[in-house]
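First the structure, which I've put down as structure tokens, then a few questions once you've had a look.
Every protein chain except one is present and positioned as in the full complex.
Right after this comes chain A.
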Amino acid sequence: MDFLRPDTLAEALALKAEHPDAVPIAGGTDVMVELNFDHRRPAALLDLTRVAELRQWSERAGVVRLGSGVPYARVIDELGGALPGLAAASRTVGSPQIRNRGTVGGNLGAASPAGDAHPVLLTVDAVVEAVSARGTRLIPATEFYLGVKRNALEPDELIAAVLIPRARGPQQFCKVGTRNAMVIAVCSFAIALHPAAARVAAAIGSAAPTPRRASAAEEFLSGELTAADQWRSPRPLPEPVRRRFGELVAEAASPIDDVRGTAAYRGHALAVLARRALGWAWQDYQDHRDRWGGSV
């Protein structure tokens, strides 16, 4: 097995163009598991850890450009204010060791239906910046996940960064696992309120072949909020609205029975998570409307 060690992104892209079969390795927390279990036997590994450009983040015009190689620990420490949903998801990933190594870029590269970053990225209008020797391609997160562990990258492309607008409304992420830490999601849920656009985004993880948006639930809730003029003068959400929202989120899932949980439980749990997370997000909006700009 060849071990390719580029120092710059340009070098990495040249190597990837030359060796499209080379498997990129960032934190290695997915790749090394696959090698260890003998699930994968690539001809070459493309080590991205020396590429400094990938390990940085910056913010311009209200958009955070998160280098694909920034580990979860730094998302938590440095971006909790700008990207609260992603930071919340990052906190639930693995153990401290995994959060020190693992990256959002790696989560996207693996594209596991259980990846914790995905539901959040789907709700915050994130865009994946895919690069190759041919140039740069911007792929909205909503178009990135194609199937179980399949994503929209071309063989010669690498993920340079993820572009994520700074939060302009409350965000929540929650995940059910059968242990209180260090657990793969049985199912997960993310919600982001976008008051400026009078819109709600919601997404689920580990409950379908890919992470996905819960569109019917979003439309229902956005409709209810607008109809009741809630964005401008937020009041407690009626219980039936929260409940209906939960049900619609659960309906967006096509879960399976597996060793981690039953399909029925996943559906049930998603409804509970969605109802609760909406309550928290809305309470936050009610309490801090000024902070969120409340400019509708």
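Keep in mind that, in the parts below, contacts are C-beta pairs under 8 Å (C-beta built on N, C-alpha and C of every residue); 3 or more make two chains touch, one makes a residue touch a chain; residues count from 1.
The working rule: contacts and distances are computed from a predicted model.
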The complex's invisible chain, by UniProt name, from "Ectoine/hydroxyectoine ABC transporter ATP-binding protein EhuA", "Diketogulonate reductase-like aldo/keto reductase", "Carbon-monoxide dehydrogenase large subunit" or "Aminoacyl carrier protein": "Carbon-monoxide dehydrogenase large subunit"
Which of A:4, A:86 or A:176 contacts the chain that the document leaves out: A:176
Of A:109, A:195, A:211 or A:267, the residue in touch with the unshown chain: A:267
In chain A, positions touching the absent partner: 36-38, 88, 91-92, 95, 172-184, 186, 259-262, 264-265, 267-269, 272-273, 276-277, 279-280
